[in-house]
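One protein chain omitted, others in place.
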Amino acid sequence: MNDWIELSASPLSTAAAVEFATDPAAGGIDLFLGTTRQEKNGEGKSLLALDYEAYPEMAVSQMRELAARARTQWAILKIVLLHRTGRVGLGEPSVIIAVSTAHRAASFEACRWIIDTLKTEVAVWKKEVWADGTTSWVAGHTIEIPS
Amino acid sequence: MNDWIELSASPLSTAAAVEFATDPAAGGIDLFLGTTRQEKNGEGKSLLALDYEAYPEMAVSQMRELAARARTQWAILKIVLLHRTGRVGLGEPSVIIAVSTAHRAASFEACRWIIDTLKTEVAVWKKEVWADGTTSWVAGHTIEIPS
Amino acid sequence: MQVTIKLFAILREKAGVSTVSLDLPDGSTVTAALEKILVFHPVLNQSLAKSACALNQAYCPRSAVLKDRDELALIPPVSGG
Partner (left out) sequence: MQVTIKLFAILREKAGVSTVSLDLPDGSTVTAALEKILVFHPVLNQSLAKSACALNQAYCPRSAVLKDRDELALIPPVSGG
């Protein structure tokens, strides 16, 4: 199988993602990590972590479909698409995407398309956890469905 | 120091590159690996490996300058730019670039700019090593200098 | 017929439940299911307006007709990545 798609409650491994994406026919591998960025809220409280929640069956099926849609647009050797659930601390990755291709341009384009599309479509939500113990759901992208 | 720039005769570590690029202020890290792609030459011989040679003092100073030029174009937290010398087997990385930024678009753009520019400017050369023992220098990019 | 409603994120927190079983007349639409949910959980009114629906793990319009044992998920604006 040439795609590794997973929703995981445990820390994501960059090394494992690169190992999976490595391919003797590849000239380039692009890897993207989305990491929790330190922030302050309107009241000056610091962000401690992000809590991720998913609709697991749907999110995994959407992630598989994203990989399949990427393959219709670019000549891809391997795709890794891993997303965390649960608490993700500052600097830790909540998502890892790796795409290997024969020529580098496609690896950059496909990797960026996957993260951009994932953010607007996949059934995953994050809640900010602040230093004072309060939490707030991130505003997010409304799904538009033709009725 | 926020840049790790190195020319290395030993295998490059993706994990070390990501660890260096990780930053609590980062929302995204883009990482690119250029890897030796299997090929056949005109006579049907298979590629065994690529042999990399550098003008070390100049290549390192050019790689440092690439990082500095990237920083004038994007708001970058950390840059890793590692290049191999010596023999690099199929699937192994000859170059690893990692760029961490607050917002993901800049990490993709800067990473891609660095690899594209490196390939046309930096004093490094590769020679194909074929299964029959023959070798051939890759054609490469002629440096254009206004006289 | 019986339909399972799944609530996530802000909807789950506001309603205080993650799954609701609804008894609906045969041929009910998603809209009818949402109206019934709001009877039990009026606090969801504002958030539901911005939410999408997924029927058996695929996004669907609110005009979609439900079948017995369907799983209808209420999907607030997504924020993965």
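First chain written, first letter: the chains are A, B and C, and each begins at residue 1.
Heads up, the rule we're going with is that a contact is a pair of C-beta atoms (placed from the backbone, for glycine too) under 8 Å apart; a residue touches a chain by one contact, two chains touch by 3 or more.
As the structure is a computational prediction, the values presented were derived from the model and not from experiment.
For the chain that is not shown, the touched chains among those present are B, taking the whole complex.
In the complete complex, the hidden chain is touched by one of B:Ser8, B:Ser46, B:Gln73 or B:Thr120, namely B:Thr120. Residues touching the missing chain, restricted to chain B, are 34, 52-55, 57-59, 61, 83, 94-95, 115, 118-127, 137-147 (touch as defined at the top).
Everything below uses one rule, namely that only the chains that are shown with their structure count from here on.
Between chain A and chain C, the least number of touching-chain steps is 1.
Distance from the chain B centre to the chain C centre is 50 Å, each centre being the mean of its Cα atoms. Shared contact sites, meaning residues of chain A that touch two or more other chains, fall at 34, 115.
Within chain C, not a single residue touches two or more of the remaining chains.
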